[in-house]
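Removed: one protein chain of the complex. Kept in place: all other protein chains.
Labels for the chains are A and B, by order of writing; each one numbers its residues from 1.
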Amino acid sequence: MTGPAREREGHRPSRTHPAKGRKAFGNRDGGRLLVLAPALGWLVLFVAAPAAILVAIAFADSDPGVPPFRLALSVAGFAVLAEDTYYLDALLTALRVAATTAALCLLLAYPMAMGIARAAPGRRVVLLALLMLPFWTGFLLRVGAWIGLLRDEGWINSLLQSAGLADAPIPLLYTEGAMLVGMVHAYLPFAVLPLFAAFLRLDPSLGEAAADLGARPATVFLTVTLPVTAPAAAAGFLLVFIPAAGEFVIPELMGPPEAQMVGRVLWQEFFQNRDWPVAAALAVALLALLLVPIRLFQRLEARP
Amino acid sequence: MHGPLRSAGPPMLLRAEALTRRFGAMLALDALDLEIAEGEFFALLGGSGSGKSTLLRIIAGFEAPDSGRLLLDGHDIAATPPWARPVNMMFQSYALFPHMSVADNVAYGLRRAGVARGDIAARTASALAMVGLDGFERRRPHQLSGGQKQRVALARSLVMRPRLLLLDEPLGALDAGLRERTGFELRALQRETGAAFVMVTHDQEEALALADRVALLDGGRIAQVGAPRAIYERPASRFVARFLGAANVLEGQAAEGRFDSAEAAATFAGAIPAGTVAVALRPERIRITADGAGPNTAQGVVEDVAFRGDDSLVLVRLSGGATLRVAHAEEDGAPPERGASVCLAWDADAVVALAS
């Protein structure tokens, strides 16, 4: 602690008289400890310790016993990842699918965010509720709905057949396309929200100034709107990309069997193969790959 | 009385004919007519909701009038989109592009117009030099002070060499200390470029100080247009007299050659036409005297005295009930004390008759 004078000033370093601060806030250190200690204890136990154990087990040896590992300082788990291209493919597939999902989300999110931000305030509230409501209705139920639409005997196929556009069911479900549709549907609101905030902050006179200086609407969008909202778009992209890279449920329920994303492989290693060190090593590898996007996202969030 | 609608000298640049614009139930512009000459500094003065900003945005092309015509050099431009008009605007928020350097901001319009690369650099440099910002080319807008941002915005508009430059509250975001200096600089730039400047402001001092002509707007119509001194000294209506501030406005009845005001308990003599409903009397034209009687005098009690430097503002409650603002110059000696009974007198030519 650097003295009570600093707490008065928040994050800024302070040059006020420490004595004055101490007089007013002298009995607060005890209270602060009372607030901090339980929260810190919880975080150490349920966030820091699990991470440490995860890393420890990633470096452990597999063992057929219970629990199925022996603590050691072995890189066997990581060696398995490096040797078998199956795991590398799973990581790369996850990154590719996550990037595609995030890009598709941004494509849909731009006009949605723009439209919501430009709506009259009363209508804007309704549109925002419509955007967030699916999030409250349960993610698995939405996946269920897509399964019902995309299955061979599903809604879309029966519609196509009764319209005479298809003779036999077109395989839609268990394809990469179906998986992407499910992922975009699940994550779309996360891409819209930061962009919406950016469009709300965007000074409308910027676009008018560009038009006034001779820019047509398409040029205004490319030279002003897009660059000014780019940081928010990047934040939205990462907000989708980071969780999508570890996604397990949607690939499992909607994706093709051969689409082995890292989340699915990790799950199988852990629950089916009971190879805890390899699963932990996969988790550590995934984290290492996501470290740069995560730091980038935090930097974008910390911007004024 | 009303300032000349058509100024005599330079040719007409912009003419608005019966411009009307409605927002829902509100009539922002009510069949407004206006003419602006080439190379003049014109101020649109008015309170919020007077229609001044709507008029500016219609001239720039961001709003379309519901009816009426807008002629630039005799051509109707009401349907021309903003990017195709030889009119440029300096925004109240300055609207500098935050992701571009100062130089790129200034060069933006030149690039859109397809100006050759070498010319862009030269014109950008000279525009920045003109506003005293050479050396700032690489800065970003967030690295500039308010005054510097304002200059960049000016340079960005002026580099397009517009026939008509629109300025939306150009001094509104500046500190009081910077306003006077920037005002003089604006006038110098306007003379230098020869462009017509049309400024929107709610500040009557700013309008009177900067503009060659001022149009005072009220409810989407022009209340009065003319040279600053003309409308200041000869307001056409109670609204104009009150908006320009300072003047005392007294209600009463006109009779042959005189005006009786019950609230002032005084009779005003002078050039009072029939149909006069009120008179305006400027504080600095009123003298505090030892005694006096007859027309153009009044009796009252000093309610308060405020020292203002070169004069004191004395509030005098008249026996009729009205309170007059009286400017008492320092060289006339000490102002009366609070509570003192005083006599007030003014010359006949200080009385301005108001017909509405």
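The rule is short, and it goes like this: a contact is a pair of C-beta atoms (placed from the backbone, for glycine too) under 8 Å apart; a residue touches a chain by one contact, two chains touch by 3 or more.
Going forward, contacts and distances are computed from a predicted model.
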UniProt lists the protein of the undisplayed chain, choosing from "Chemotaxis protein CheX", "M48 family metallopeptidase", "ABC transporter permease subunit" or "Phosphate import ATP-binding protein PstB", as "ABC transporter permease subunit"
Here the chain that is not shown touches A
Touch assignment to the omitted chain, from A:Val80, A:Val97, A:Met114 or A:Val224, lands on A:Met114
In the full complex, subunit A touches the hidden chain through residues 1-2, 6-11, 13, 24-25, 27-28, 31-32, 35-36, 38-40, 42-51, 53-54, 57, 67, 108-109, 111-112, 114-116, 118, 127, 129-131, 133-149, 151, 153-155, 158, 185, 188-189, 217, 242-243, 245-249, 252-253, 262-263, 266-267, 270, 276, 279-280, 283, 286-287, 290, 294, 297-298
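One rule holds for everything that comes next: only the chains that are shown with their structure count from here on.
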For the pair subunit A and subunit B, the C-alpha centroid-to-centroid distance in angstrom is 54
Within the complex, subunit A is touched by subunit B residues 60-62, 81-84, 87-89, 91-93, 95, 97-99, 108-109, 112-113, 156-157, 160
In the complex, the residues of subunit A that touch subunit B are 203, 205-206, 208-216, 219, 223-224, 227-228, 230
